[in-house]
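With one protein chain removed, the remaining protein chains of the complex are shown where they sit.
Think of it as A, B, C and D in the order they're written, each chain with its own count starting at 1.
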Amino acid sequence: GSSASTTDGGTAPSASGPALSGAVRVDGSSTVAPMSEIAAQLFQEAQTGVQVTVGTSGTGGGFEKFCAGETDINDASRAIKDEEAAACEAKGITYEEFTIALDALTVVVNKENTWAKCLTVEQLAKIWAPDSTVNNWNQVDPTFPDEKLVLFGPGTDSGTFDYFTAEINGEEGASRTDFSPSENDNITVQGVEGSKGGMGYFGFSYFEENAEKLTALEVDGGAGCVAPSVETAQDGTYTPLSRPLFIYPSGTAIQQAQVLGFVEYYITNNAQIAEEALFIPLNDEQEAALQAKFTAFQAANA
Amino acid sequence: MSEQTTRIPKPAGAMTDTPETPSGADQPLVAPRPTLSEQADRVAHFQPIIDVRGLHVFYGDFDAVRDVDMSFGKNQITAMIGPSGCGKSTVLRCFNRTNDLVAGARVEGKITYHSQDLYGPEVDPIEVRRRIGMVFQKPNPFPKSIYDNIAYGPRVNKMKVDNMDDLVQEALERAALWGEVKDQLKKSALALSGGQQQRLCIARCIAVKPEVILMDEPCASLDPLATAKIEDLMQELARDYTIIIVTHNMQQAARVSDRTSFFTAELDEHDIRFGRLIESDLTSRIFTNPSDQRTEDYISGRFG
Amino acid sequence: MSEQTTRIPKPAGAMTDTPETPSGADQPLVAPRPTLSEQADRVAHFQPIIDVRGLHVFYGDFDAVRDVDMSFGKNQITAMIGPSGCGKSTVLRCFNRTNDLVAGARVEGKITYHSQDLYGPEVDPIEVRRRIGMVFQKPNPFPKSIYDNIAYGPRVNKMKVDNMDDLVQEALERAALWGEVKDQLKKSALALSGGQQQRLCIARCIAVKPEVILMDEPCASLDPLATAKIEDLMQELARDYTIIIVTHNMQQAARVSDRTSFFTAELDEHDIRFGRLIESDLTSRIFTNPSDQRTEDYISGRFG
Amino acid sequence: MSLTQTPPMPTRDISLEGRGEPIGDKIFRWLLLTALLLSMLFLVVLISFLVIKGWSRLDSRIWTNMPNPRRPQLAGAQSAIMGTIWVVGTTAIISIPTGIAAAIYLEEYADRTKRFNQLIEVSIQNLAAVPSIIFGILGLAFIARRLGLGFTVITAALTLSLLILPTVIIATREALRAVPQSIRFGSLALGATQWQTIWKQVLPAAIPGIATGQILALSRAIGEAAPLLLLGGLTFVTTNPTGLDSAYTVLPIQIYNWISLPKEEYQILAAATIVFLLILLLAMNAVAIFIRNRYQKRL
Partner (left out) sequence: MSLTQTPPMPTRDISLEGRGEPIGDKIFRWLLLTALLLSMLFLVVLISFLVIKGWSRLDSRIWTNMPNPRRPQLAGAQSAIMGTIWVVGTTAIISIPTGIAAAIYLEEYADRTKRFNQLIEVSIQNLAAVPSIIFGILGLAFIARRLGLGFTVITAALTLSLLILPTVIIATREALRAVPQSIRFGSLALGATQWQTIWKQVLPAAIPGIATGQILALSRAIGEAAPLLLLGGLTFVTTNPTGLDSAYTVLPIQIYNWISLPKEEYQILAAATIVFLLILLLAMNAVAIFIRNRYQKRL
């Protein structure tokens, strides 16, 4: 059966060049996977002879396979770690890091929460610290009403958790544990939606999809309150919670025409792909850097 | 041999042609039996305890036994005889509602016990089985110790028992098993031989003191000595209990029973074999002067 | 009755005291049997086919049957009698190595068949069972159709059979079951009555034409008519086959067998009951003039 | 108390109504029924919730369309369906014959008094208790990496086979043990070899039990997601497997993936796919029950 249809929504930008064939194996972060899947689908519509597969072993699990030569491209929601880089080197796998989109980690509260509009990083840190005793909104700010604070968050395996804890609490993985964690961000959506004093955080796409159910808080990273949005993420004012998302193509794999074709397609069309996946496209500066980096990578692995 | 006392023959009219005594043996044969007057009494005072009218038993759609009318006398021993497959076991199972437990079996017609409909809506089958015990054709001891096999019935019936050990011993003695197992009451009943197992099942049944005891070929797996003991036991039990026994052994029927019912299997118009009752009468009459030719054929075909 | 012909009595010397004919019945009793001379022949020409020396059978550590010496004559019918639990089944199972299949059972001593050690290292138990068939105490039909129950043996033995239908019919006829099941050969054997099932098992055994047939109380669940047919069948089979039968029915032993072995159970010095052979002799002698007092006690205790 | 002296029942008390079913018994019977109905009810409510949620999306798109990350209304699970069929089919081909064979050996041939066989017996019992995720880890280390079979259908099938093998063996042995010993005796006494006895008597009689065991084991295999996540069970494949060395995904992983996407349409699609998966399992069971009845009728 064929599902590839472009009758509604945007049309697929066509891939240039001759007809390709073969397999492209993508694995890694489940956060980035939706973009890779969209890229894969669009690319396959143009290059019907190529089979692109996308797995979601997680950023770390993906790197393990990537550095064993078992995949061609790794999706990552954080930069490669030293140990992972060492593993790749040991196997003679070369790679390049490409930032293909941005994400704005969004702190959300219930629609009925009329008191909290903006929190500082310090306030967030106080709430989420490993030894935190904050259980009521009025402990966050005495002007806030007496409302029980109910916390939701991502699973501790996720890149989102790592990034949030690193930026807010200053150490990766350092977080209080008495919140309702879930590997599935839809659960956090439902949780915050269902409790007046609820608070949670996740990637921007989940907020965009559920904007009518939840309120996103502004975050004050020291330079005033900034709401998460495409613009604030792109211009770098939504700090510290906007983050880059990466793909890591293998230098060896890129020598296969279909892998090169796919990466080229992915990078050329990154803005459309990011939008479709509800992520934030790169700003012009980042876009230019990306294209330049890709040209260099291509040349190095010709 | 020396322990055995003279066998008291059955009433003269009843048994004239049964070869109770082999021509060459001049020795008494079996253990003591009730006196002549006792047995004659039983025969004389027929007091119906179970009464069957228009009984049909179905297995699914198959009408296996058809239109049976018969009566069983209180404190009598009634034998049911007939060729294999004629439905003796099937009919017997109706009397304590064991057929309720056979998948697909259905009973039609009326069976009364002390004038109460055994299949009446208010009747509790548990109560029926408590009063009408059963010994099965294949020995079916519980996978427990010998002792627990016997003690089980009194326990579940919450009988008042002063000394369970005595009760167990008595039941085993009366089933002629005590001597063989008295030192191994804690042994599993499954380790006994087939014959020993069957005697255990009889002992188990006696231990709950039912009013009626149904026996489906209880001696089929017993040796002659044990059979003799069981037959004597039946005579003794007949003082207090009503006994209905299915047997293939016509000599046994003649020896132990007061009345005999003869069943046979016939073909109906659709060539389906079904069981039916031919006649019920005093054992003496069935074995000397049956009123039906088929009975005579069956009896004389082997009897002796 | 009219179909039945006169019963030919056993040789005069052998059977004088068996009450073959009830005093009151002036009718012939059973179906045709081999002629007098035939049976006398069998008795006269004792040609050992199975020979047992110093047999012990253990169940785990329990020495259940001890020091049995006996011989079985070719084309003879030998009966094994004795009280329940004396080890008749246990010994019988040794002859076709069925004890190999009983967990914990162990055979010591020597059993030869046509002078070959049945338990020799080169002997194939399959081959033994192919030649020495067995009918068990509890009917054990396969959960298949009646037809398939019979055809199973010939098929697994890869016997050359011209017409399996004929073979099935013949086996069923000879086991006196054909009339009852001829229209329902495809019916499950499990739906038969106990007696019908046992006759089916006999038919199944006959169908593979073994040289020796072991029967463990084969008639325990049969009615008298079927029993008579089986007994006649045994006489007929004795022309070609050797038959060893365990029975509780001493009349049956006296009627059908040429030789009889009497077993009993005794207590050893540790008060453990074990089975032993008391004597083996011509059936006529066992039943008239046994050489051992224990045999006489047992025989006279019931025989007649 | 003496059996001989006391008449068993006073003659006047001849009521058969007894005390009816004792009150304790009645309570227990109701407790049993309550347990049954409660558990059934709970399960039925849960399932019907899914059916209601997924009903509108339960159409041919599920099996004719491939996953579509852009347009949920065009998305389907064809590759996952075919992947499940390939993986579980291969698993069945590997594990059922092996498991039944091993069970027959243990039950019918092995001498249970021997240490070696007792050891194997205990091992199997214990292996049945090893969590599936551990099989995933082992499958990754050995089958995918050391044997070099990669993240393919055959790797998944071999791992799942090892996973369900103990269950298959145990269930088959139970079924074989339920065949009465007298049937084996009867067959052997007719001169049948042990193999003939097993093949023509024991196995046919045990088929219903064996079939039940296989259904349970295979349905476990179909539902396993955890080990396959480690073994390359992907979330986005738009081609069906073409051989044992193909990349694959399976239904539980596809469903799991959809469940965690932000768009509500994917939630509905997930519910519809669950219902489809349940129907698939139901059909499998129906086939097994049919086979079982056929065999039982032949008796």
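Keep in mind that, in the parts below, a contact is a pair of C-beta atoms (placed from the backbone, for glycine too) under 8 Å apart; a residue touches a chain by one contact, two chains touch by 3 or more.
The shown structure was predicted, so the numbers you read here are calculated from the model rather than taken from an experiment.
S.K.: Consider the whole complex, including the chain that is not shown, and state which of A:E70, A:E183, A:D220 or A:E275 touches that chain.
M.R.: Result: among the candidates, A:E183 touches the missing chain.
S.K.: Which candidate, B:R130, B:K229 or B:R273, sits in contact with the chain we can't see?
M.R.: B:R130
S.K.: Take the complete complex as the reference. Which residues in chain A touch the chain that isn't displayed?
M.R.: 57-58, 60-61, 63-64, 81, 83-84, 87, 155-157, 172-173, 175, 177-178, 180-184, 187, 190, 194
S.K.: Residues on chain B that touch the omitted chain in the whole complex?
M.R.: 96, 98, 101, 103, 126-127, 129-131, 133-134, 136, 138, 140-144, 152-153, 156-157, 188, 190, 201, 204-205, 208, 210
S.K.: Which residues does chain D use to touch the chain missing from this display?
M.R.: That gives, for chain D, the contact residues 21-22, 24-25, 28-29, 31-33, 35-36, 38-40, 42-47, 49-50, 97-99, 101-102, 104-106, 109, 120, 122-134, 137-138, 141-142, 162, 165, 167, 169-170, 174, 177-178, 193-196, 209, 212, 215-216, 219-220, 222-226, 230, 251-252, 255-256, 259, 270, 274, 277-278, 281-282, 284-285, 289.
One rule holds for everything that comes next: only the chains that are shown with their structure count from here on.
S.K.: Quick one: chain C and chain D, Cα centre-to-centre, how many Å?
M.R.: 48
S.K.: Taking each chain's centre as the mean of its CA atoms, how far is chain B from chain C in angstrom?
M.R.: 27
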